[in-house]
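Let me begin by presenting the structure, written as structure tokens, before commenting on it.
Every protein chain of the complex appears in place save one, which is left out.
Labels A, B and C are assigned to the chains in the order they are written; within every chain, residues are numbered from 1.
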Amino acid sequence: QDQMYIPLISKGFQHQFWQAVKAGADRAGAELGVTVSFEGPDNESQVDKQIDMLAAALAKHPAAIGFAALDSQAAIPLLRQAQEADIPVIAFDSGVDSDIPVATAATDNLAAAALAADKMAEMIGGAGPVAVVAHDQTSRTGVDRRDGFVNRMKEAHPDVEIVDIEYGGGDHLQSTEITKAILTAHPDIKGIFGTNEGSAIGVVNGVRESGVKGVTVIGYDSGKAQKDAIRDGLMAGAITQNPVGIGYETVKAAVAAAKGEPVEKTIDTGFFWYDKTNIDDPEIAAVLYD
Amino acid sequence: MSELVRLEGIDKHFPGVHALRAVGFDLRPGEVHALMGENGAGKSTLMKVLSGVYQPDGGRILIDGAEVSLPTPKAARDLGIGIIHQELALMRDLTAAQNIWIGREPRLSFGRIDEARLNAEAEAIFATMRLGIDPRAPVAGLSIALQQMVEIAKALSFRSRVLIMDEPTAALNDAEIAELFTIVRRLRAEGVGIIYISHKMDEIKRVADRVTVMRDGATVGTVEAADTPISRIISMMVGRELTEEKAAIPDLAAAPAALEVSHLSRGADLRDIGFTLRKGEILGFAGLMGAGRTELARAIFGAEPADTGEIRVHGRPVTIRTPRDAVRAGIGYLSEDRKQYGLALGLDVRANIAMASLPRYADRIGRIDEGALARVARDYIRTLGIRTPDDTREVRLLSGGNQQKVVIAKWLLRDCDILIFDEPTRGIDVGAKAEIYRLLNELAGLGKAIIVISSELPEVLRLAHRIAVMCEGRLTGILPGGASQEEIMELATEGMAA
Amino acid sequence: MSATGTAQSGTTTARAARRSGAQRKLLAFASLILLVAGFSIASPNFFQLSNIMAILQAASVNGVLAVGVTLIIITGGIDLSIGTLMTFCAVMTGVVLTWGGMPLPLGIAAALATGACCGLVSGTLVAKAKIPPFIATLGMMLILKGLSLIVTGTKPIYFNDTPSFTLIAQGSLIGAVVPAFPVPNGVLVLFVVAAAVAWILGRTVLGRYTFALGSNEEAARLSGVNTDGWKIAIYALAGGIVGIGGLLIASRLNSAQPALGLGYELEAIAAVVIGGTSLSGGRGTVLGTLIGALIMAVLTNGLRVMSVAPEWQTVVTGIIIIVAVYGDQLRRGAAR
Partner (left out) sequence: MSATGTAQSGTTTARAARRSGAQRKLLAFASLILLVAGFSIASPNFFQLSNIMAILQAASVNGVLAVGVTLIIITGGIDLSIGTLMTFCAVMTGVVLTWGGMPLPLGIAAALATGACCGLVSGTLVAKAKIPPFIATLGMMLILKGLSLIVTGTKPIYFNDTPSFTLIAQGSLIGAVVPAFPVPNGVLVLFVVAAAVAWILGRTVLGRYTFALGSNEEAARLSGVNTDGWKIAIYALAGGIVGIGGLLIASRLNSAQPALGLGYELEAIAAVVIGGTSLSGGRGTVLGTLIGALIMAVLTNGLRVMSVAPEWQTVVTGIIIIVAVYGDQLRRGAAR
């Protein structure tokens, strides 16, 4: 085998976020001269599909594996198998509750969503009803972002009331309809938080279609539509992670681990708040993607 | 030559069945040519070859003396060959008129259908048949007989030069048959060549000019209808002489009652019906189409339970809400529409024969004794002369008459005390018919109580020990076995004039 | 004599059938009304013009898909590919308009043509290759899903260069004339499509053969109908209608989202069946489908407006779908 082979098993591949992770991984692969593959299930509930992917990846005798666990416990038997075969595992996007991964490159979704809560509270004047349109009710990212937002509000902004939490599966159209229903049910709503790109765009669409003014929309992740919405003022701002960085760091750590070099246990790729004012700053622009 | 159609050496194989063996046949303009033969002789198959449904494996088809090939039904149609299929081929969700004109709808611009013209023309055809069917009535709501009439109307609408009628009268009553023959004679006078298939021997003398007999996929011979006795045709069909005489009517006055029905009513279909059926008795039910005989049978059997009324079996009152109750009480019902109600066409002969008796061939954990089932199935195949390669053949592949025998076998195997046969010989050949008559008599002799519903008066007269007559949901009278046709018809139309 | 009797019973049957048909539709409509009334009582925010418009708007995409698949279901078939086909049509419009920079009409044509072509392929697989519709369209579902991702490189295509594109679903022609009644164009499109398909089913040869195929394909074939050809045509027509659905969703989202679409087929089929069309073919109405789609949209919106917990929304939706069809069943039983 001429080139080192490193598969990345992610939580998905169709969303812009995952495509950005993939782009970062591909870049690292090109720079470091290793073959990288990237795949993930269709949605974040398909825990067993991901396990099957991991099994297929192991069959290919990779040098190392990048793994973004949908459910870390469920994957443990296979991770152990990897350990026995001396295949280092790098966790990415979110951690794995186990000491098998030699490194973790992830965003702290709880902290990131808490930042969104702070920004929301600030913009609506510290009081009033808000709602959450989340992308998933059970997946780790969905739960963390929802809980990070909700808990922070309860702790730090008691006058802000979360009146509704709905789940649109990250589907733009569904999230649009949900937003319109929320606006109907709570005409006095002050702000809505969309927990990923599809949800956030759905919220923007829903607010625009129903013609309601003065609702503060905060999003998550990046993408062309989201950037446009922020520039147009339809969205007040959004949290972005550094997916390119996640992908890049994962592959980099994997290569190092495969070569037996030491790697840092936790690689915090960070998250950022961006809005109209800083969207074009070089350091923000670097973590945004289309 | 003045021949319209000539078939030479037609061969057709199905997997495991040599259905047609070098069959020859010819049809002249302006003649009615009857095609006769036992069930499974190959009549329908031959006609399907002639109408482009099946492709022959060998042989030639000549129309007006020129050899043709008929790759599709449409090709045959374009050459002027029309067919009424033995098995109803209607689209149940469409109306009568829509069925008649399917594929040839009168069109307006933009692919629109001229529905008014379509209905009017259908109505005109019905008028020539002296039928009052509403062209807008969905076919699913019509009785089998009316559906058959729609098929005939459809075939007539083609104005074909060759018209094939594959058992058109199987579901018709006498009045309708008479009406059909008027039409047939008119067409013959117009120079149409008609191929007529039927198992009703008397019809041969009434309409046919020539008769061709088939047996086991080959032609036995062609004879002039006028100067050939029926018995000769029958012996050509079955390969032997068929002798049968009416069994004597037994005196059953002292026999215990097997089935007592009283005050049975359901809506307008059945009104206050009561009768007694004795052990060993064959009770015939006569009446016009729609008289409610089938409804009565279905009510007794629990297929569509009655609203009120009492049923006693062997003197004990029974509650029958489902067919299962009836079967448990020892009642079996052979329906008039075997395809819809009698057979699981996709299953094999053995499974169908066993359908009503399965638990008897299973142990406590529900395991079936296939060996025993195979044995009894083969027994019935032999005793009823069911023409099938073996008992594991799908029933769908049998000829119509043989399918009917499979249903009969199902109820014989169940060994019910009371048997209701609704049109038991519909589509059955003479030989088998005689066989079934003999069987019914034998069953009665064994003490079974039997109801026979039939639209063929001669059949009722021949079989029944007593004859019950129905009209518009009422039982208008019960006549002794020796009654005349006139007496029956009088009861069958009683009160209809009013 | 017997003829007279027959005639009478014939006419009665037809009349009874027509009456019970009308009754059934009225009653299906009634359960829609019942739902609307229930939600209006439960929540004061429900019965407002803006929310009604939102419901209609929400019904538009699913409604158009459902109308399209109604055709196929009446033939006795099924189409599982409509969800991903919708997306693929949207993507092809994006390719033409945004990447190709072509004028709007060509983009619309692209969606319709893509839909019709894919329908043609499905239809051919079903009619000529004799592959069961379930499998043929399941395969197409997967193929089209992959193709959308491949063509777009898994990135959405935006229609920012064609500003008028969003008007297809979101503008309001009616609102421009009657400002008090700002029916979004998407809804208008749904009703126009429904009316057109109802007309095709009721008045044209294509419609007649649609029912004939579902009722007894063999009989139609034996009657000289080119059943294969017509079936392909019906699938192509349905595909074209799905293309309209693709335009609507793209216009609403101002983008072609390549990952969308899976699951939309079940929702559309559910609308069709709630609307009284039989999955075994041969019978069905566009009006019923329309009511079915509205029932689903009202249900979803109403439960959300009532702020029912999402997991309970799912449960209640399941129950109501069953109950609605059960009611329909009872009525049919009674009509019989």
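Keep in mind that, in the parts below, a contact is a pair of C-beta atoms (placed from the backbone, for glycine too) under 8 Å apart; a residue touches a chain by one contact, two chains touch by 3 or more.
For clarity, every value in this text was computed on a predicted model and none was experimentally measured.
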item	value
Identified contact with the non-displayed chain, of A:Met4, A:Val34 or A:Ala57	A:Ala57
Residue touching the undisplayed chain, where the options are B:Ala255, B:Ile368 or B:Met489	B:Ile368
Which of A:Leu32, A:Val47, A:Val212 or A:Ile279 contacts the chain that the document leaves out	A:Val47
Footprint left on chain B by the chain that the document does not show	15-18, 215-216, 239, 301, 303, 322-324, 326-328, 333, 335, 340-347, 351, 354-356, 358-359, 362, 365-368, 370, 387-390, 392-393, 410, 414
Contact set of chain A toward the excluded chain (per top definition)	7, 13, 37, 39-40, 42, 45-48, 51-53, 55-61, 71, 73-74, 76-77, 136-139, 143
On chain C, residues whose C-beta touches the chain left out of the figure	80, 125, 129-132, 134-136, 138-147, 149-150, 154, 262-263, 266, 269-270, 273-274, 278-279, 310-319, 321-322, 325-326, 329, 333
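Throughout what follows, only the chains that are shown with their structure count from here on.
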item	value
Chain whose Cα centroid lies at the greatest distance from that of chain C	B
Chain B-chain C separation of Cα centroids, rounded to whole Å	43
Centre-of-Cα separation between chain B and chain A, whole angstrom	71
Centre distance in Å when chain A and chain C are each reduced to the mean of their C-alpha atoms	34
For chain B, residues that touch 2 or more chains besides their own	none
